[in-house]
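Heads up, one of the protein chains got dropped from this complex, but the rest are sitting where they should.
And now, chain A:
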């Protein structure tokens, strides 16, 4: 049986040591670990344990949106596994087997996405992206490896300046790129061909929750009739239906350290982009229109 510090350090370890793992996948791997070492012998005990694990992970300084959706999907998957088996040991094995299969598929998902997205990056494209997204980086890398010539504009993306990391990553790959100010989104929009961003979570309406500024970018893209593409793994689909920005849960918007203080004075870390501003979503399930997202979620949770 893992205790609280074990869970926390295991989770943080994955994220610190493996650069390429997203918080959602790390969360699922941590939950798998909890299942593996669980010894109470009852499903109820295991579920309690998993719930505790989720809480611990949500209270780390990592994007809570991705952790929540990853854990939600995993929990659903466990309830489906329980239905099929009888004894606890059997159940534990089924969960671990399926869990590994599930993780393998998730690991393959970025490759699928990059292949789908790559065909939209044609020679001479000028692409605007926001913040740093691993899957966008993968897709751009794939296009560069296919000897496509294109140019990328990256916003600096305050407050954590994650755009600078993206910019450095792109420079390392020898992809022509320019770092721009967040306030220059409107300025640059007329000269780009399309916008390509990642997402922290995809919500039921087909909209996305992503780094603050994504909504501004989507509004600006819509105003200038530029396609707004979202690249995201299906593990980020979450059961949330926000109607406006204030509907987003506080744990998505603020770090745990900030949550205890006066939230009205805090800067939010993410915003919600409604589906009407999104042209297409590139996922491991294929290229989806925003309306297809709710269909996928209904199929799973109904």
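One rule holds in what follows: a contact is a pair of C-beta atoms (placed from the backbone, for glycine too) under 8 Å apart; a residue touches a chain by one contact, two chains touch by 3 or more; residues count from 1.
As a convention for this text, contacts and distances are computed from a predicted model.
> One chain of this complex is missing from the view, so tell me which of "CTLH domain-containing protein", "SKP1 component dimerisation domain-containing protein", "DNA-directed RNA polymerases I and III subunit RPAC2" or "Translation initiation factor eIF2B subunit beta" is its UniProt name.
Choosing among "CTLH domain-containing protein", "SKP1 component dimerisation domain-containing protein", "DNA-directed RNA polymerases I and III subunit RPAC2" or "Translation initiation factor eIF2B subunit beta", the correct UniProt name is "Translation initiation factor eIF2B subunit beta".
> Identify the residue among A:73, A:166, A:199 or A:231 that touches the chain left out of the display.
A:73
> Contact with the hidden chain only, please: which chain A residues?
Residues of chain A in contact with the hidden chain: 73, 76-77, 80, 97-98, 101-102, 105, 119-120, 122, 125, 193, 234, 237, 279-280, 284-289, 291-292, 295-297, 299-300.
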